[in-house]
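One protein chain is absent from this view; the other protein chains keep their places.
Should a chain be cited, it is by its letter among A and B, assigned in written order, with residues numbered from 1 in that chain.
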Amino acid sequence: MVAEQVEMKKSGPGAARDGPGLSILVGKAKEVIQQAIVDPLTYLANWGRIYSLWPVHLETACCSIEFGAVSGPRFDCERYGILEAFGSLRQCDLVVVHGTVTRKMAPRLRWIYDQMPEPKYCIAMGACSITGGVYFDSYNVLPGVDQVVPVDVYVPGCPPRPEELIDAFLLLQDKIRKQKIR
Amino acid sequence: MSIPAEAGLYTQAVDDDKLTVSIGPQHPGAGHFRFTITVEGDTIVDAVPDPGYVHRGAEKQTEYRNYLQSIPMLERSSLTDVTNIIMPYSMAAEELMGIEIPPRAKYLRMIMSENQRILSHLYWMAIQGIFLGHSTSFMWPMGDREMFIDLGQILGGARVTYSFAIPGGVRNDLPEEFKGRAIKTFNHFERRLVDYERIFYNNPLFLKRTQGVGVLPRKEAISLGVVGQTLRASNVKSDVRIDEPYNFYKEMDFEVPSFDTCDTWARCMVHLIEMRQSMKIMRQCLDKMPSGPVRAKLSPQQRTIVGEAYTRIEAARGAMSFHIISDGSTKPYRVKISVPSMRNLIALPRLLIGSHVADMPAIYWSLDYWPVEADK
Partner (left out) sequence: MSAPPAKTELRQEEKAILEALSSKLGSRITVAYSKPNRIKIIVSPIDLIEVATCARDDLHFDQCANVTGTDFPKDKQIEVTYHLGSIEGAGLRRIILAIACRVPSATPELPSLIEVYPSVNYHEREQAEMLGLVFKGHPNLSRFLLPEDWNDIPPMLKAYRLPGRLEGE
C-alpha cells in the first residue's frame, strides 16, 4: 500500500488524482495566483464567503440530528467556517434544509429564505428534501424543496452520513469559488 | 413572583402590559415547533403550543404498506429513538400474526433499546447545552454519543437508522467484536458520567436555573397523564419496564429513579441516572444472552388475524404505545401511535404559565419534547 502511494507520487504530471501529489498542489497554486492577479476583488470576496458560511438555525425535520453530529467534536464543521450563528438570521448566508419540508413549514422556510441577505446559498440535505424521500406519498409533504427555494447542492442519504454533508460543504465552496461578482 | 419588600422597590402596572411573543420554528430555543407565549412584564401568563410543522402523515401511510415496509418510515418519526419506536409496532404485529420470537432476539432487542436510550439522552443533554447557553455541554455529550453510535453501527449496520427490531425478531445476530468494544465503552463512559455530574450538574449556575423551577406536583402529573422523566421526577416510580415487563426485563436488575422535588432539576437528574442504569442492563444482557436463532420465519406478505393489539414499551422519553387494528390482510387497517412527547406536551402550558421568560428554555427542554415524534 505504501509502496504504491510512493510510486504514484513519483510519476509527475500524469499522476493519479487520488492521493496528495505535487502536481495537484502546483495546479492549485497556479489557480490561486491566476485568480488573485486577474481578478483580485472577486477572489477576495469569494474567499471571504467560502470560509465563513453561516447556516441558519432552522430545523426542518429529522436530518437535523446528523447536522448536530456534524457540528459535534468528531466531524467538526467549524473548521470549515460553518458556524451556526444563533444570533439572527440576518447575518447568515446558508440555509441547510434538514429533511422533509411539510406544507405547514414551506411558507415559513420561504419567508426565512427571503429575509436572508444576498448572497445566499441552500443545501438540500436528505432524500426527503430532494424528492420527498420515504414520505413521497404523504398528504402533507412537499416532493422536494426546490419548489420553494433554489437549491445549490443536493445531498442524498437518509440521513446522509456526516462525511457526505462535509463533502456537500466542500462542493458548495467550489461552486462559490467559481462565481463572478457583478 | 413578587419583589420582596426589603428590596425597597415597588411595582406599578402600566396599562395593559401584555405582549404576545411567537417563539417560532426558526429560533435557537425552539426546534421544529412553535409556541406563542403571552407575557406580562416578566411573567408568562399564557402559552399556546402550535405543533404540526413536521406532520408527515405516517399513520395514513402505514395503511398502504405491509407490516415490514412500514418499518423504515415509522423509524424516522423519531430519529434519536429508532429502536424504541418500532419495537411496540413489531410486538403488536407479532401478536396479530400469532408468532413468538426467539429469546436471543429479545435480548438483542433489549441491548439495542438501551443503547438507543443512552443515545437519546445524550442528544437531549447536548441540546440542553445549547438552550442554556453552555456550549461545552453541547460538545461533550455529542462526542460521547459517537462512541455509542459506533456500537449501534457494529450491531445494526447504519449510523442512526438500523431498522433492527422487525416483526419476527431482529435483523441480524451480534458480531463478535461487539462485546469487547461495548465493555470498553461502558467503562469509559461510566467515568465520564461522574465528570458530567460534577461539571454540568453540580454547577451553581445550572442549579440556580433548574432548582425550584417548573414544579409539577405529583397529583397533577398523574391527572395530566405525563410520562417518562417528567412523571418520574414528580415522585411517581413508574416505568413500563417494571409496570408491564416485556422482553426479559423481569430478569434484569436495575433501578428506576424518582425524585420528590418535582422540578426541572429532578427531570434533568433522571436522565443522568437512567443512562447509568442502561449500561448496567446492557452488561447483564451481554452476559445472560442464550444462543439460538434471532428471527422467526415470516413471509414478507404475512397475513394477520382479524383483531387489534395494543402494546407499550418504555421509550427513551417515556411510555410509547401502538394500537394496531387489522382486518386479516397483509396491510394494517389502522395504526395509532401514542408518543410520549405528545403526552408530555400538555404539561408545557401548565408549567410555563406563572414562570419567568428566562426560565422558558430550561422548562421547555426538560420535558424532552421532540416535535418530530409528536407530529408523527
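As a convention for this text, a contact is a pair of C-beta atoms (placed from the backbone, for glycine too) under 8 Å apart; a residue touches a chain by one contact, two chains touch by 3 or more.
Note that the coordinates shown come from a computational prediction; the quantities given were computed from them, not determined experimentally.
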{"item": "Full-complex contact with the absent chain, from B:Pro51, B:Gly129 or B:Pro257", "value": "B:Pro51"}
{"item": "Touching residues on chain A - with respect to the absent chain", "value": "102-104, 132, 136-140, 143"}
{"item": "Where the missing chain touches chain B, by residue", "value": "51-52, 55, 57, 59-61, 64, 91, 94-95, 98-101, 106, 222-226, 236, 238, 243-244, 246, 305, 307-312, 319, 321, 323, 325, 333-334, 336, 338, 342-343, 345-346, 375-376"}
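As a convention for this text, only the chains that are shown with their structure count from here on.
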{"item": "Whole-Å gap between the CA centroids of chain A and chain B", "value": "31"}
{"item": "Partner chain A, residues of chain B touching it in the complex", "value": "24-28, 31-32, 52-58, 60-61, 64, 72-73, 76, 78-80, 123, 126-127, 130, 138-139, 142-143, 145-146, 149, 159-161, 372"}
{"item": "Sites on chain A touched by chain B in the complex", "value": "56-62, 64-66, 68-69, 71-74, 86, 89, 100, 102, 104-105, 108, 112, 134-135, 137-141, 158-159, 161"}
